[in-house]
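The complex is shown incomplete by one protein chain, all other protein chains being positioned as in the whole.
Naming follows writing order (A and B), and every chain is counted from residue 1.
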Amino acid sequence: MSIEFRGVRKAFPDGTVAVEDFSLVIPSRTTTVLLGSSGCGKTTLLRMVNRMVDPSAGTVLIDDEDVAAVDPVALRRRIGYVMQNSGLLPHRRVADNIATVPRLNGVAKDAARERALQLMDTVGLDRSLADRYPAQLSGGQQQRVGVARALAAEPNILLMDEPFGAVDPIVRAELQQELIRLRRELEKTVVFVTHDVDEAFLLGDQVVLLQRGGRIAQAGTPAEILANPASDFVADFVGAGRGRRSLRVEEIDGVLVVVDADGRPAGVLADEARTAPGSATRGNRAQ
Amino acid sequence: MSVFLEALAWLFSPERLGAGGIPQRIGEHLWFTLIAFALASAIAVPLGYLVGHTGRGREVAVAVAGAARALPSFGLILLLVMLVGVLQIGAAVTAALVILAIPSILAGAYAGIEAIDRRTIDAARAVGMTEWQVLTRVEIPLGLPLLLSGMRNGVLQIVATATLAGYVGLGGLGDDILQGIALRNYPQTLGGALLVVALALVLDGVFAVLERVAVPHGVRKRGGALPRSSSASRTPAASAAN
Partner (left out) sequence: MNWVAENAGLILALAVQHLRLSLLPIVLGFAIALPLGYLAHRYRPTRGVLLTALGLLYTIPSLALFVALPVVTGISVLSEANVVTALTIYAVAIQARSVADALDSVDPDVRQAATALGYSGWRRFWAVEFPLAGPVMLAGLRVVAVSTIALVTVGILVGVKSLGYLFTNGFQRRILEEVLSGVVMTMLLALLVDLVLALLGRAVMPWTRIGTPAPRRAAP
């Protein structure tokens, strides 16, 4: 399902304008990352899709249907939503948390539980955790439950609001890889919010870099943004301007080592890359 | 301690069982407590949930709870009895008890909802719960311990204030205490006081157990510690000791 923002604006009652005038098309079955520092309006934009926030002006369309015309409760039940602190219900067991939306939609208890257990497999959670309470899980496990809950209603759209922001770097890398796998298997339209450039470039088919007030600094594929930063702001934000992402190859003891601008090694050049030296310029740092 | 023994002797003497005796006094006391508690809850719980769920009227609720703490309960009873008329003492006293119990229960109801992590409620809404479902499936179960804590304060407030109702001749355990003072019969006074204390402790114990049971599984901290300690004391616990 495609999502389109058409000239949306959001001013909160206290007068702050979170989004000034934002337009964007998110193609079906792709991952779009809204990237920016805190206060740039990225979460507000995300929450307009499932009407957790209603725009002050402009429209949000899902498959050319104005969401403002859809009952928010019905809309939310067919859109998956994952948030930073998982937002699990602390008084419900893992399986019940995952089954929340099917149960709200009237699915029988047994069927909902069976579905929940399947989803635990999908997101890589051991079924033995089904009867634990959220407080008994690690942060990474809680996030997986959050993802499973979001998938439970078989939504075509998945909204993810800094879902991996609160877990440690190792778990985050694991969850990112898991998401890449899920996305391949499930073919959802994913909108992902983050302030982490590396995460945005890793996950996004399309990355939208936002400035204050939801102004688009640049939108494009990670490669396009890195290769042609539209402004100093973009270059600075993604690190191209400071040379953080420019890598070069040095030969050390007969091995080709990729080093960054400060001469710190980023990795070893793989054999197949030697024949095509140009391919090393897209500078994802070695994780 | 001889006074203490005399008080016990007074309590357990056979004539304490008949008309105007202890069972009747306890019955009166409990009856007033129950009626007032039911009425106060019927008013305060829905109101508190409304405030807690919408976040509107919170300042008013806080101000009311604060002002109620300054309200001298004994004065309120006498005032209402005089206003309503001596023939309607029961109604007047009940009204006073209800008024005094409402703030605690109201505070417990809205504080219970307010103490829930905003992100939990946000998530409940985001997965597609209606406002009613958010209230009944998330806010009420998670807010129950603090509501009960507020009810506990409210009940103690009622029991304590009902004691003062003896002054207007409504019976209850305060009757024995005040009569004892008037007659300079200290054993009777002390005996009545011991009964009131016992009644308050029993009711307090009942609510303590309820509060413990009401903490949802999954929210319960290890070691059985209740979340009451810090959060409940921040709810404006209207003085139970009036």
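List of remarks:
One rule holds in what follows: contacts are C-beta pairs under 8 Å (C-beta built on N, C-alpha and C of every residue); 3 or more make two chains touch, one makes a residue touch a chain.
Everything numeric in this text was worked out from a predicted model, so none of it was measured.
Of the candidate positions B:156, B:170 or B:215, contact with the unshown chain belongs to B:156.
Here the missing chain is touched by one residue of B:60, B:91, B:181 or B:213, and it is B:181.
The chain not displayed touches chain B at residues 1, 3-4, 55, 58, 66-67, 69-76, 78-79, 81-83, 114, 118, 156, 159-160, 163-164, 167-168, 174, 177-178, 180-181, 186, 189-190, 192-194, 196-197, 200-201, 204, 229-230, 233-234, 236-242.
Rule of thumb we're sticking to: only the chains that are shown with their structure count from here on.
On the side of chain B, the complex with chain A involves touching residues 117, 119-120, 122-130, 133, 137-138, 141-142, 216-219. Interface of chain A with chain B (complex): residues 50, 52, 73-78, 81, 83-93, 100-101, 104, 133-136, 149-150, 153.
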